[in-house]
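Structure first, then comments.
Showing just some of the chains, left in place.
A and B are the chain letters, set down in written order, and residue numbers restart from 1 in every chain.
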Amino acid sequence: MRILVINPNTTLSMTEKIGDAARSVAAPGTEITAVSPDKGPVSIEGHYDEAYCVPGVVERAIQGSVEGYDGFVLACFDDPGLHSCRTAVAQPVVGICEAAMHAATMIASSFSVVSTLARSVPVIEDLGHRYGMERRMKRVWAADIPVLALEDEGSSAREKVRDAVLRAVEADQSESVILGCAGMADLTTWLTHETGVPVLDGVACAVKMIEGLVSLGLGSSKVGGYAWPRAKTYTGDFARYAPSGSA
Amino acid sequence: MRILVINPNTTLSMTEKIGDAARSVAAPGTEITAVSPDKGPVSIEGHYDEAYCVPGVVERAIQGSVEGYDGFVLACFDDPGLHSCRTAVAQPVVGICEAAMHAATMIASSFSVVSTLARSVPVIEDLGHRYGMERRMKRVWAADIPVLALEDEGSSAREKVRDAVLRAVEADQSESVILGCAGMADLTTWLTHETGVPVLDGVACAVKMIEGLVSLGLGSSKVGGYAWPRAKTYTGDFARYAPSGSA
């Protein structure tokens, strides 16, 4: 099975790290390709960046569908473009936030999330509510680091994440912790050891979810919210994105 | 006060109709300008179209901010780009779905929504939930018409909307009905008479909400989820959308 992992930002070092994280948990028969869109923000920190990563993400998913990929992972914790991608392709699409939250509820009564910046906290809180997690999600914390600091080995970003995770376990009495940024994917083992509770990374969880959906032959329902886009004209610079109305 | 009403789709006849609807309820001192983005779908029907209208909507809001507009209305019932716009400008931004729902709860114990196509139903249900309306929103109905049929005088679209509204009042025992598409803005008076319950149009409600926020000096909070976008690089075709990090 071939899975396309789309890093919604355009920082290629992070795309590589995400690809490595995905490959490290993929099943033997799973081929992982990690890509970024060819346009958009180098990091996604809040609502504005989300607006400008989604077109490239959806475009890349459609291209991946043409290329024959069997399923898609969106590797940004805000799950940007998730519903649009499900509309645009026949194959299943999984976001790393939803994947981590679903997984956490199957191993623990509760979880906390540790994210990067304060501006992402309400975004994740809203996703948690949308996914039905309000009784499991104890609190969303910000480690107070920019996303790309995680790419900078000299920064104190990892220590700040660890401190936030420890604070979350202590203050929330949470039984598990989710790392709320794809750029933290390489910290799970270390932080599980540091904290004594399971620490989940969304990239890894999403790979397993998408492998499962693909092998079950489950794609997005084409009745209702994820029905194929209707054929219509798009104007201006976006004319080329107009849906043709067939799959 | 100068209000920019952004029709997120690029069908100019609909933009004009929305502008007329907005002007017809605007206060004496309010100047309404109705525009469309210069790129994107001619109608917004589901998640895919949403992805490709948002960049133009946000861009147009920022341009409007530079042009000195005091507030913004997003005139598509899916409220696309609402949170991104709030991040991108200092002035208040109101979506027509949220405006209509807030207004409905101040005049009735419950409401139903009549939208266009089935694919929009889960989108509106999710917005209703996000806005805290799950106990007031009885049901979302689809009139089973494409958005642009509302622009076609020869179509039976208006009759289908009326029939759906009557069905909603009868079946849901709702005390009010919200028209779930900006293209229905000219039907409210007629349908209020036909049904005997208040029928609300989001464009009108949003104009009054934005007038209120502007005159109170209330813009989006710049602490947390709507903080200014951080300065960073955007790559590829979207390089020009990169935030500079100052307002």
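The criterion applied here is as follows: contacts are C-beta pairs under 8 Å (C-beta built on N, C-alpha and C of every residue); 3 or more make two chains touch, one makes a residue touch a chain.
Since we're looking at a predicted model, the values are computed, not measured.
Here 2 copies are displayed; the structure file describes the full homo-oligomeric complex as 6 copies.
Heads up, the rule we're going with is that only the chains that are shown with their structure count from here on.
Subunit A and subunit B have CA centres that are 28 Å apart. Residues of subunit A that touch subunit B in their complex: 10, 37-43, 45-52, 54-56, 58, 81, 83-84, 86-88, 118-119, 121-123, 126, 129-130, 146, 224-227, 229-230, 232-239, 241-243.
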